[in-house]
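See below for the structure under consideration.
Excluded from the complex is one protein chain; the other protein chains are retained at their positions.
Chain lettering (A, B and C) follows the sequence in which the chains are written, and residue indices restart at 1 in each chain.
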Amino acid sequence: MRYLDPVIKIHDDVTVELVKHSASDGDVLWAARVSTAGEQSLEELHKDPERSKGLINYLMRDRHGSPFEHNSMTFFVHAPIFVFREFMRHRVWSYNEESGRYRELQPVFYVPGPERKLVQVGRPGKYEFVDGSPEQHRLVTETMLASYEHSYTAYQKMLEAGVAREVARAVLPVGLFSSMYATCNARALMHFLSLRTKDDRAAVPSFPQREIEMVAEKMEAIWAGLMPLTHAAFNANGRISP
Amino acid sequence: MRYLDPVIKIHDDVTVELVKHSASDGDVLWAARVSTAGEQSLEELHKDPERSKGLINYLMRDRHGSPFEHNSMTFFVHAPIFVFREFMRHRVWSYNEESGRYRELQPVFYVPGPERKLVQVGRPGKYEFVDGSPEQHRLVTETMLASYEHSYTAYQKMLEAGVAREVARAVLPVGLFSSMYATCNARALMHFLSLRTKDDRAAVPSFPQREIEMVAEKMEAIWAGLMPLTHAAFNANGRISP
Amino acid sequence: MRYLDPVIKIHDDVTVELVKHSASDGDVLWAARVSTAGEQSLEELHKDPERSKGLINYLMRDRHGSPFEHNSMTFFVHAPIFVFREFMRHRVWSYNEESGRYRELQPVFYVPGPERKLVQVGRPGKYEFVDGSPEQHRLVTETMLASYEHSYTAYQKMLEAGVAREVARAVLPVGLFSSMYATCNARALMHFLSLRTKDDRAAVPSFPQREIEMVAEKMEAIWAGLMPLTHAAFNANGRISP
Partner (left out) sequence: MRYLDPVIKIHDDVTVELVKHSASDGDVLWAARVSTAGEQSLEELHKDPERSKGLINYLMRDRHGSPFEHNSMTFFVHAPIFVFREFMRHRVWSYNEESGRYRELQPVFYVPGPERKLVQVGRPGKYEFVDGSPEQHRLVTETMLASYEHSYTAYQKMLEAGVAREVARAVLPVGLFSSMYATCNARALMHFLSLRTKDDRAAVPSFPQREIEMVAEKMEAIWAGLMPLTHAAFNANGRISP
């Protein structure tokens, strides 16, 4: 009977891949030119990288947000449900997630890696995280593994008995990995990054949970490659979404 | 040690309470009068319930959606995480949910009641649900209880060892109850109801998971009391959000 | 002095061009497969056009809207301000419009063509439009031309006197042509089309102003070329946005 031996897979990291995109700094330039253009043509702008950089920086600084919306990036994300729960509060993005109603969910789970700070100190509004001891790391790994295995076995036991997937999944933990496609534009991505990364250049502090920050950092690295001038202007202006 | 004996609480139902509201059929009428008004004043309208009913019905039928937005309802919802996961895909609503980062989560869990159809038959796109056997109900109840208790014990064990709440919660299942305040206007509520209830009067079919439908039905009953003419027009026009 | 002789340009039509896109029926398929997939792979789907068509039709019929969001189309639109005023009520789209604060606006204006029905009959909720007489068409053309010229001359007179563009523009009419880039996904486009076209296949009636319908029709023709299966499913299911 299959439910007696679930083959649990464990990750201490998340996956972010760029599935498709239509996004470049040029998309910001032509969108801005329709509204604010003077004498200079877009062709001239392209020949003059310093002016392109200056225009993008000016848009960011003065919070002209709309020129950053005419582009599109779709990411594949593989991460725990507790990360998706926070992610999907961002309303402007588009999401399609693996469905536990239509699919039997696979036994892939999150366990914190050795770098993950495990202990929270301070009080509400002033929390900080510090390293856990080796004992704490060992306990977390062992306890999570045993709990995940127990939960997944219960899930399979109910499926075997003919219970609907959408009912049986109730026992699955929020540490289970799920998959989604997430589509955004650069403005929505900047808003996400401003709240879900902790960065010294930020004018306004953020205190994201480490696991969603791991997703955000991977997205930022990809985005920086697609739109380097926009990314630089974001950093240069306090990492506030325009 | 507390983690050896979690006092598990079980619900087979959800809770929906109206926390506050500023919502009436009159709000639709005055909003509509600013744009479409002819000779008749709002005072006259109030004296003529048939015309009020007719105006609301006309707005609904011809999909003039904006007059249904100038009102506000805040609900307290207590339901499992897997319900909240679907709920929060509705972008127009406002949400504040109990945080597993700031609070130790309480051991309250969902187990399907005897009325819940447990078995899914058919194929994708044509699923139907049928009653489970008494044996299936018994197996679900027992398996879920054991699994929930095991998960919650693991959660407490990690908390006892000084592990941060946001880390330890990874083992908690999506059947755990959470709480939120959810605020919407009537247009957003109608969109929610059109997708999350199954109703013979609906012009377009929907196949919601039963547990979110339980939330939706309770909200609809409350809303019908606040805005009876709007609710009647919604039903009379195919339960499509205008 | 330039303001004595504005060179008025007149249009009785609107312009819609596809500037860039990343949109195909395939984008709907892979987005849907992540959530609802069974045994069949996307490669198999592509080899089996009938199943692709069936899947898209099923998503539309059962109102699974999110798979229609992972695509992007940017249009250039040149149309009167009164059209843009209605257009920009659609919130999900992204817009960048020519700015009357940063630019001197050009004297391009809308005058109804001979096909435009000029006369409204009936009462609120039951309006219909019928052809105008040749005299009415002549009067509209002459009156509009004279009025536009007078307004634009006043605009230029104030600019000549050193008045800021954002102040002087107050006299410019809503029949003035403006330009914008408008970016959307297929779901947002379908919602727009459902409200801004009048079509016999629509399950729910709409009564758009003819000029925004002209924009909508041109967009629909372009979109139908990019996503033919999605377009067909939209028509086959009552032209309701999923």
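To be clear about the criterion, a residue touches a chain if its C-beta (ideal position, glycine included) is under 8 Å from a C-beta of that chain, and two chains touch if they have at least 3 such contacts.
Keep in mind that this is a model prediction, so the values were computed, not measured.
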{"item": "Which displayed chains the unshown chain touches", "value": "A, B, C"}
{"item": "On chain C, residues whose C-beta touches the chain left out of the figure", "value": "80-82, 84-85, 88-89, 91, 95, 100-102, 109-110, 112, 116, 118-120, 124, 129, 132, 135-136, 139-140, 143-144, 146-148, 150-151, 154, 157-158, 161-175, 209"}
{"item": "Sites on chain A contacted by the missing partner chain, in the whole complex", "value": "36, 38, 58, 61-63, 66, 89, 124-125, 194-195, 203-207, 238, 240"}
{"item": "Residues belonging to chain B that touch the chain removed from view", "value": "19-22, 27, 30-32, 34-38, 66-67, 69-72, 74, 94-99, 102-103, 179-181, 183, 185"}
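What we mean here is this: only the chains that are shown with their structure count from here on.
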{"item": "Chain contact topology (line, ring, star, complete or other)", "value": "complete"}
{"item": "Residue-number overlap at the chain A/chain B interface, same or different (half cut)", "value": "same"}
{"item": "Cα-centroid distance, chain B relative to chain C, in whole angstrom", "value": "34"}
{"item": "Multi-partner residues of chain C (each touching 2 or more other chains)", "value": "36, 38, 66"}
